[in-house]
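Apart from one protein chain that is not included, each protein chain of the complex appears where it belongs.
Each chain carries a letter (A, B and C) given by its place in the written order, and its residues are counted from 1.
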Amino acid sequence: MPTDSHAGDSRRITYLEALAEALDQEMARNPDVLVLGEDIGGEFGGAFKATKGLWQKYGEHRVINTPMAELGFTGMATGMALAGLRPVIEMQFADFISTAFDAIVQYAASTHYIWQGAVPWTIRAPADGGTSSGPFHSQNPEAWFAHVPGLKVICPGTPADVKGLLTSAIRDNNPVIFFESKTLYRSLRGPVPPGEHLVPIGKARQARPGADLTIITYGAMLQSALAAAEELAGEDIEAAVLDLRTVKPLDTDQILESVKATGKALIVHAANRMMGCGAEVAALIAEECFEYLDAPVRRLGGLDTPVPFSPPLEQAYRPDAERIAAAARDLDAW
Amino acid sequence: MPTDSHAGDSRRITYLEALAEALDQEMARNPDVLVLGEDIGGEFGGAFKATKGLWQKYGEHRVINTPMAELGFTGMATGMALAGLRPVIEMQFADFISTAFDAIVQYAASTHYIWQGAVPWTIRAPADGGTSSGPFHSQNPEAWFAHVPGLKVICPGTPADVKGLLTSAIRDNNPVIFFESKTLYRSLRGPVPPGEHLVPIGKARQARPGADLTIITYGAMLQSALAAAEELAGEDIEAAVLDLRTVKPLDTDQILESVKATGKALIVHAANRMMGCGAEVAALIAEECFEYLDAPVRRLGGLDTPVPFSPPLEQAYRPDAERIAAAARDLDAW
Amino acid sequence: MTSLSAVERLDIYRWMYRTRRFDEVMVSMFKQGRGLGTCFSARGHEAVSIGAGWGLQPEDFAAPMHRNVGMFMLRGLPPDQLYSNYLGRANGTTRGRDANLHGNGDLSRNLIGFISHIPQSLPVALGAAMSFRYRRQPQAALTVCGDGGSTAGVFHETLNMAVLYKAPLVVVLENNQYAYSTPVAEHTAVSELHLKARAYDMPSQVVDGNNVLEVFKAVSAALAQARAGEGPSLVEARTMRMLGHAIHDGAEYVPDELLAHWEARDPVVRFQRWLQNNDGVRPDELQELERAESELIDQAFAAAEASPFPDPDTVKAGVYAD
Partner (left out) sequence: MTSLSAVERLDIYRWMYRTRRFDEVMVSMFKQGRGLGTCFSARGHEAVSIGAGWGLQPEDFAAPMHRNVGMFMLRGLPPDQLYSNYLGRANGTTRGRDANLHGNGDLSRNLIGFISHIPQSLPVALGAAMSFRYRRQPQAALTVCGDGGSTAGVFHETLNMAVLYKAPLVVVLENNQYAYSTPVAEHTAVSELHLKARAYDMPSQVVDGNNVLEVFKAVSAALAQARAGEGPSLVEARTMRMLGHAIHDGAEYVPDELLAHWEARDPVVRFQRWLQNNDGVRPDELQELERAESELIDQAFAAAEASPFPDPDTVKAGVYAD
């Protein structure tokens, strides 16, 4: 898997190490930060070991093991957050975030608008597929939450961003849903600043410049888009790659600026394309870039099926570098 | 409120009467059809009286009162449906559908794809605002469900359609989410065939022809769009109004056909515009009608805030005929 | 902490009476069409709201629900701002954003807002309790849950976690016989609601919810235990919803005898009599108190009705915290 090199530092660690580092550093910095979730207590350190070592270091007081009760413990975190703490909730898999739905989209999301109660929690949700994990361990459910006022939704695609954005999420005074790509956990390494590292929420990043078209993406698809762009470069097609990083709020300025410059847009995400976040991006472009567009706005996303388990089916389900390159060629030739 | 006249019959009944009629007729026709939900048992007939009289007529066997346990009773309905019954679940308000989220988007939606178990239930969810009911009794949450493979999502906008589509939903072999506009329950009358009446799921309806632009909408906004179109006609702007009726599956054929003919599209719904169903429609048009568009694709929807309670705030939140007309004028002048 | 002076008892009565008057004026105004949206009458729930609320310290957290206007007022929300909330005015407790008692949170008063999705305040109150445990502060959180609310899954999740974590939480189970049109026996399988706590080895007890002193005694003791680190408990307060579920509901499904039974145990009347019989409070003292309270409430409603609606330009403000 290709690596990322947008941070200025030479130390290269994995996506998972980067996020564990952010958790550790924020817990060290602020005694109000705590983690809670299933199987994160004791020596175990959680299903993906993202919280490994925190219990030994910070105690059971700040590393709270929970029963399988996502709705209840997310609501509990809301109460802690209203009282000024900064809980970081680990969903064991992003797929189980639907179990906590009311606590997120109804209670936590609306509280500040209605009665000015700030809810500074972060939900870490290991999302994403491509790993033969089947329909209930492969979901990318960001669109549900991006539709909800009051939430922020982050989908980092590099080790540096996972650290910088998780740090920002923990410090943010609003409920933040942080979708990690577990596909990248151990497969992607990149440079990550060892010390305090903050990436602003809501800012996209141009991951690659290019004049011929703009590929707009986020999460694990960033790596596929970069691979596709590399391939296209060999064919004299210069594709800009814009990594949204945050899907709510959207960085409309950068999206529009890039598409106005290239005149062509290809939007890519691993989540179901139908009614996915890419639709909002396409609609935004269709509305704001009408006079700049030289081709239809194209989208690639998951099929409108559950994420299938078997490799040939999942490959058919999920966009990849090859399909991105094909769609880009098509746009370029328009 | 303007009325609708697309059915050929002269008997005019309310939106609420039409849906009660569909329920009654389907229960009479098929002994496998039953209703369940909060406060629908006994003489009470539910919060909106949609099931009034059914308990007396069909007995407690087929009219099941439930505790306040949306997740549990929706899952229960899934089991009944797998066993061949056709439960019609009443959510007391659409806002509470989030409480049943797992049972809907995870279990019921995926079952046929994974193991060919058909789940022929319908959830009736009284949705919509504009009535000073506040953030938790005014929601239009169709986008969450339209993103989920395996579900069908219906948002009828007329008495005839509410009857015809509810009948089709009950007979459909898949889980169907049926969002009623409670705003229209008693305020909208229209002609409704008294006997068996079926409207196909997934077919839009041209509610008004027009050559200058296409207003694409559904639910209660249909009435606002028709009012706007009427007003525009006086200014020599002929707006076609396309009533989607079903948001999943989308009637892409009719959307594209109409927009290709007019070259201009305005999409309107009451739900939060951000990441709403309108985004998918706009993205579809941007992708498929590029060479036909004479203006940017425009969308009107709710603001990216909870639905506020106080009338001046809710009016600012929600699209209306005036704002639709203004956006249409703008498009026309492009 | 759990004993009361005669002065305090009279003050408790003042709050109960205020609660009653607030409700009466609200109901009559809504019936006259001067309300907005809907409202939920608290008639019959005065002893629960005030008796339970009286045991709270300012530093404790409280999470009342849609019939606990007494507790909201006791916690410091002014009646005029509450009425303004019912009427959607800019100076309402939610600045026009939510209706009736929904959303009445106020962190400056350690008050947790209520949302429709019942009983979502339960785990949130648990979290508030956990914040005390986290910071090793000797305070407690109190939440109210209806009989109907106790059938929702999150009730089970919350009680289980509260006991596991020994959280300083007190759950007041306000059993008012109905969840909307559904009587307890039709929504709950167990013979006595407080027994639900036994599934979590959580101590529980039943009190007469129309006896304010009894409610106070049980809840303040439970709070004291919680503050002392002895863990959570549940108090079932048996009472009756004397009017319909919401203003439009005539509650024809409630048997007359049941209402008559509870009418004879009206918590406000009963405590008034008790004060006369036991504390020697004189009828004229009571009359003066009641007159003053009625005036306060009438003025609060008038002030609310005279208050302006919010400016639509503010509609987007406050979705996010800075």
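The rule is simple: a contact is a pair of C-beta atoms (placed from the backbone, for glycine too) under 8 Å apart; a residue touches a chain by one contact, two chains touch by 3 or more.
These numbers come from a predicted model, not from an experiment.
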Of A:T14, A:T78, A:S110 or A:S133, the residue in touch with the unshown chain: A:S133
Residue among A:D95, A:D161 or A:E180 touching the omitted chain: A:D95
Absent-chain contact - pick from B:L82, B:L198 or B:A227: B:L82
Interface with the undisplayed chain - residues on subunit B: 34, 61-62, 64, 66-67, 69, 71-85, 87, 102-103, 106-107, 110-120, 149-150, 152, 173-174
Interface with the unshown chain - residue positions in subunit C: 151-157, 159-164, 186-191, 195-196, 198-202
Interface residues of subunit A (partner: the chain not displayed): 38-39, 41-44, 47, 65, 67-69, 71-72, 93, 95-96, 98-99, 131-137, 303-306, 308-313, 315-317
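The rule we apply is simple: only the chains that are shown with their structure count from here on.
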Touching both subunit B and subunit C (chains): A
Furthest chain, CA centroid comparison against subunit A: C
Distance from subunit C to subunit B - Cα centre to Cα centre, in angstrom: 36
Computed distance of Cα centres, subunit C from subunit A, in Å: 41
Distance from subunit B to subunit A - Cα centre to Cα centre, in angstrom: 31
Contacts with two or more other chains, residues of subunit B listed in rising order: 95, 98-99, 135-136, 303-306
Sequence positions of subunit C contacting 2 or more other chains: 94, 97-98, 102-103, 115-117, 153, 319
